[in-house]
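Removed: one protein chain of the complex. Kept in place: all other protein chains.
Per-chain numbering from 1; labels A and B assigned in written order.
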Amino acid sequence: MLDPGFWSFVGLTAGIYAIFALGLQVQYGLAGLLNFGHVASMAIAAYTMAILVVRFGLAEWQAAAAGIAAAMAAGLLVGLTSLRLRADYFAIVTICFSEIVRYVLLNRQDLTGGPEGTIGLLGRGQAAAYNTDWDSLIARVRETVSSVTGLDVSRDILMLLLIWLVAAGLLLVVRRASVMPWGRVLRSIREDEEAASSVGKNVFARKLQALALGAAIAGAAGVLYALQFSFFTPDDFEPLVTFFAWVVLILGGAARVFGVPLGALLFGLLFAGTRFFDFWPLSLLDSADRAYLRLIIIGLLLIGLMYYRPQGLLGRRQEMLLE
Amino acid sequence: MNASLRGGTGAEVDRTRLLEVRDIVKRYQGVAAVDRATLNVAEGSITALIGPNGAGKTSLFNIVSGFARADSGSVRYRGRSISRLPPHRVARAGSVRTFQQPRVLRRLTVLDNLLLAGPRQPAESFWRALAPGAGRRDQELRRRALELLALVRLDDRAEAYAGVLSGGQRKLLEFAKALMAEPLLVLLDEPLAGVNPTLRELLLQRLREVQAGGGITFLVIEHDLGSVLRVSDEVAVMSEGRVIFQGSPEATRRDPAVIDAYLGSAEAIVASGTPG
Partner (left out) sequence: MSELPQLIVDGLVSGAVLAIAAVGVSLVYGILHLVNFAHGDYLTFGAYAGLGVTALGLSMVVATVVAVAATAALAVGLQLVLWGPVRRRRAGLLSSFITAIGLALVLRHAIFLVVGAGSRAYPVDQFSVERLGPVRVSISQLIAISLSIVAIAVIGVLLARTSIGRSMRAFADNPELAAVAGVDVGRIVLATWLVAGALAGLAGELQGLIQGAFDPNMGWNLLLPIFAAVVLGTIGNAYGALLGGFVLGLVMELSTWSVLGGGIPASYKYVVAFLALILMLLVRPQGLLGRRARAL
């Protein structure tokens, strides 16, 4: 458990989930939108980036920007068509949308590499990589650091720093906007759309903006995910990932922007920590069985959390009762 | 468009008709809730809208405020048609409504409920909210909000969640919220229902003051006839979806159709004529 590899894995998982869940925080925590297809934004950004680099030869940073823009555009598309629906129908449309995205990624092998993932982007027999720009940048940074300070920082540590810097920056921005009148308008919409429109707030435009902003933030998480793991497949973006973001949000208390990093760290511990369940008697199980056990435990913790602290760890019980 | 609705007072605008409702029809499942209703609200007046339960008063409010679309007929506000405007555009044009069942934002504080309604808030835009000094406008609005809270005797509850307020307090908050929006026209749906008698008197008095001092026009739905006939300049009576009468409070008490449809017995009229 004291292995540094463990902690950097916890930190990386937590950082990416913190950013990803922050997008959901904007959509649900502030605007009250039940987005159950959040993972689609991550998938669209990551795949757009990889495809643009490998097949269209764009520079990686341009492709990353395009990926985030694509995630945002998809958010706008979903919003324009479906935001007028009832909350539960909207939830179902969004989860269906994310599954459509995943099925298309799986089946358009010519474009996406299909089930084999990004390694198959150039077709069979040729391993494709979208990450070369990035890896050489990281290598140069490591060289510079070691020549200046004599320290050998690992790639994971650099990524950890980068991811948490981005997370912190985005958090501060969202936090700032949410305590300003911008956030007040969104919270009023979450409470009662008609009351908000009766004092002159354009409910539809506001919700659309929150949806697009949340999608762009999730897109950034997708880009970082792609940079960190150098390879991914459509099944990395299954609905479960969306649910994990909900878990992060709820662990922290949905209405608290600063609950997000806390929730993400707890989730990271839970998610990664249960991966290291290799002590006796669990060591008697094989690794697949331990993975199942891990998800069973996550499920049980979710149920327990919802039962004993539905407002999350930081949330206020009082606010829940006012619902 | 908003600006012109709010600001531009062309010579062609008839000052006596801030709001003109013409032949509005609204059917729900074939039944007419509003049936060719016609009504004028003169600028600067307090106009009362009375009528029995189910007469269509709230339905008419919903149409005038953009929350429902009429099947036919027209609504003109400051000389322009607003029949097709969505609710937030109507509100921004200066015509603000309250709800019969108060719609306070329960998980916002009482103060935030008011601040939300404040006009001209640049920091409601995402990018401007990030700029330095974005909180400045809130400071100005805050002063006005606290004044309004004092007016409705809710100043000591400013930091409480609105969700903990009692029914009557929510009505008062709705009233303050409408005024906070710096409106030209306020549509009040039964502002006195559930408010205790002392506070009622106070509220009526304030209504008069605000109207006289701030040039705000009121259209008020109210069942408490004694109060309403006393403070209003003009009374419109609805029955079965139509406006069956519009005139001065005195004329209202005498009109046979009104007596027949609504006021009922002579005692009620006498009672409503003698302020308690």
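Here, a contact is a pair of C-beta atoms (placed from the backbone, for glycine too) under 8 Å apart; a residue touches a chain by one contact, two chains touch by 3 or more.
This one's a predicted model, so the numbers in the text were calculated from it and none came from an experiment.
Among A:L111, A:L172 or A:L300, the one in contact with the hidden chain is A:L300. Annotation: of A:L76, A:V104 or A:A168, A:V104 touches the absent chain (contact as defined above). The omitted chain makes contact with just one of the residues A:W61, A:F229 or A:F243: A:F243.
Mapped onto subunit A, the interface with the missing chain covers residues 34, 81-82, 85-89, 92-93, 95-97, 99-100, 103-104, 106-107, 194, 243, 246-247, 250, 254, 288-289, 292-293, 295-296, 298-303, 305-307, 310, 320, 323.
Note that in this section only the chains that are shown with their structure count from here on.
Per the touch definition, subunit B reaches subunit A in the complex via residues 65, 67, 86-88, 91-92, 96-99, 103-108, 112, 115-117, 119, 121, 123-126, 128-130, 134-135, 137-138, 161, 163-164, 177, 181. Interface of subunit A with subunit B (complex): residues 173, 176-177, 180-185, 187-188, 191-192, 194-203, 209, 213, 255, 318-319, 322-323.
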